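The block underneath contains the structure these notes are about, expressed in C-alpha cells.
What you see is part of a larger complex, with each chain still in position.
For reference, chains read A and B in written order, and residue numbers begin at 1 within each chain.
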Amino acid sequence: MGNFRRVPVGIVGASGYGGVQLVRLLMDHPEVELVYLGGDSSAGKPFAYIYPHLAHTVNLSVEAVDPELIAHRCEIVFLSVPNGLACQIAPKLLEKGCKVLDLSADYRFSNLATYTAWYGKERQDSAIAATAVYGLPEMFRDRIAEAELIGCPGCYPTASLLALSPLLKQGLIIPETAIIDAKSGTSGGGREAKINMLLAEADNSLAAYGVVRHRHTPEIEQICSELAGHEVTVQFTPHLIPMVRGILATVYATLRDPGLVRDDLITIYRAFYRNSPWVRICEPGIYPQTKWACGSNLCYIGIEVDPRTGRIIVMSAIDNLIKGQAGQAIQCMNIMMGWDETVGLPKLGFYP
Amino acid sequence: MGNFRRVPVGIVGASGYGGVQLVRLLMDHPEVELVYLGGDSSAGKPFAYIYPHLAHTVNLSVEAVDPELIAHRCEIVFLSVPNGLACQIAPKLLEKGCKVLDLSADYRFSNLATYTAWYGKERQDSAIAATAVYGLPEMFRDRIAEAELIGCPGCYPTASLLALSPLLKQGLIIPETAIIDAKSGTSGGGREAKINMLLAEADNSLAAYGVVRHRHTPEIEQICSELAGHEVTVQFTPHLIPMVRGILATVYATLRDPGLVRDDLITIYRAFYRNSPWVRICEPGIYPQTKWACGSNLCYIGIEVDPRTGRIIVMSAIDNLIKGQAGQAIQCMNIMMGWDETVGLPKLGFYP
C-alpha cells in the first residue's frame, strides 16, 4: 500500500442522529480517518458516554468547537449543528483551507432572502453563501466536484427532488400541479426530548404537520425552479410515521402529454439516472418500501401513470439518516475528493 | 323498565377484525342483544376459541350460516363476509324480514356494472342492489332511516368522503383536481396470514399499494359524482402504515375561489356537519392525529388553505375498524331503528 494516507476528517455536532450516522459511516470509510468530534455541550466527555453502544469501538472524546484547532487537524469537516450556527463556523474553516459539508439549512439557498424569509434569521455572509453548492449529486455532480462548501439537502428535499427532477428537467409535467405528500420516521425530528415524539404519543398514530409552511418547501422549490427554468411553486405536506427511519415521498403531477404510459416513464427515469449509482428505478408495478432503503444510501423510485386522470405518481423511498443526511454528505465528499462516489457507503439495506 | 325488550341481532362472519369489533360494540349496546354469531369455517366452536380474551365475556358459539335460522332469531343482521358472499345471503334474510347491514362491497354500488368492472364478479341481483342505501349517515341519513339493506362504506371511502363532501356539495373545488393520499394501519388488511403483513415485514416500513387501481376508487367516485352532480374522477392512493389501527386521508384540491381563507372553510365545514355528532372539525392550525380517533366512532377533520397554490388541504382521521367499519354500521343501525345515532358507540378514544 506504500505511502497510503487516510484523509483526516472531523464532525462538529456529533451527538445527534446525523452525527452518530456520520461517525458510523466514516469509521468504515476506507479513504478517511475520523480524528475529531466536536460539540460544546458534551465537550470533554468520551463519545461513548453519549452512545454507550460505541464504547471500545469509537474511542474519541468530544472536544470543544475551536475552528482554528479543527482546521489544524482536519482536511474535511462535516457540520451537523443547528441552523444559524453552521454559518458562524464554516467561514473560519474555509479560510483555513478545509473542505466543509454542512448538514444544516444554512448553505442550501443561493438567495439568502429566501433563507431569511423561512428561517427568520438575518445573514450578512452572502458572499460565502454564493460559493456553496447544493449537495444533491444526482443533479449537481459537476459543481460538487469543484466546491469547497456544500449545503447538504434536507431529507424531504432529497426524496422529493429525486422523484421530481426527471419530470421537470425534461418538461414532462405541468410544474404547478406538483404535490408532494411525504412521510417520515420520527428520527427526522432529531434527538430532542419533545412530548409529541414520545413513543407513547407517536406510536400507533399518524398525522400531518407543518402543512403549507414546512421549511423544506422553499428548498424544494428553489431546485425545481432551476430545473424547470422558471419559478415553480409546489405543494409539500410532511407526515410523521410511527417508525424510526425512512422517508417515502408520494409525488403527484399532471403529465403534459397524456399519451405517455408507465413504461415510457420508467425508461425515461432509467436513462436520467443511468450514471447515478445510488438511484434504483423499480420494475413496472413495483412500489418501493422504505424498509428497502433503510441502512443503505440508495433511493428507490417507483412509477405509476393513471390514464384515467392523466397524472404520474412517483414514489421515492430513502433512509432519512443516510441518503437523506449523513450518507449523502459522504457521497458529496467522495465526489469533492475525486473518489468513486460509492466508496464507503452501504448499498445493502438492513432488511428486515 | 317494564316490558323493555332488546332487539335480537346477529353477525355473519364474526371471526375477522370487523366481526370482533361488532361483537365488542354490540355487547355494550343498550338497545340490542347479540344472539347469533355465524361462520362456516369455525362453526361449532365457542367464539372464545378464536379470541381467547373473550372467554367468560362472550359466551356465544359460532354457528353454521343458515339464513332461515338466522332470520328466525334475529331482527337485524350484520354481514362481515368476503365480497361476493354477502349478495348470496342478504336476499334470503331480507325476504324473511330482517334488516341487513353489509360490511362488504356487495351493496355499495348503485350501478352493478361498476361493481363487476372493479371486483370481477358478475351479478344478477340488480333489483335488490337497487334497494340498498350507501351507509354514510353524514350524507344519507334520511335514506338510511328508510332502508332495509345498507351497503356500509369501505374504510378509505369513509375518511375520504367525509373530507371531500362539503367541498363537492357546495361546489367549492374543481372536482378533477382532487387527490386523496390515504394512510392506513394494517388491521385494514384483515386477519389473514400474508407475508407482507407480518410485523417483521411491515413494522418500521411504509409503502403505497394499489396505486391507480385500488377498489375503493370507484366507491369514492360514485359518491363524489352524486354530490357534485356530474361524473367525477379522483386520484386515490392508499399506503400501509406500521400501526394497527387508524386511517388518515390527506386530501388536496384546488379551490374555485382563491379568495377563500382557512377560517372561511372551517366555518363552512362546521355548518355542514352541524347535525353530525360523529364529526369534529379541528381548531385553526390543529391537524388530526389518527390516535385521537382510535377507539371511538369519531372522524376528526383538519383544514388548511395554501394561499400560494390556491389549494385546500383537508385531513381526516378515523379508526378504520370503528367509524371505518363496525361503528359506522352500528350508527346506521341506530338510524334505521329510530334510535339516537350515538347510542352504544364510544365517543372517547383510547388515548394514548
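Basically, a contact is a pair of C-beta atoms (placed from the backbone, for glycine too) under 8 Å apart; a residue touches a chain by one contact, two chains touch by 3 or more.
Note that the coordinates shown come from a computational prediction; the quantities given were computed from them, not determined experimentally.
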| item | value |
| --- | --- |
| Subunit number of the complete homomer, 2 shown here | 4 |
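Here is the rule we go by: only the chains that are shown with their structure count from here on.
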| item | value |
| --- | --- |
| Centre-to-centre distance between subunit B and subunit A (centres being mean Cα positions), rounded to whole Å | 39 |
| Partner subunit B, residues of subunit A touching it in the complex | 176, 179, 181, 183, 185, 200-201, 203-209, 211-212, 233-235, 237, 239, 241-246, 248, 250, 252, 287-291, 294, 302, 304-306, 308-309, 311, 313, 315, 317, 352 |
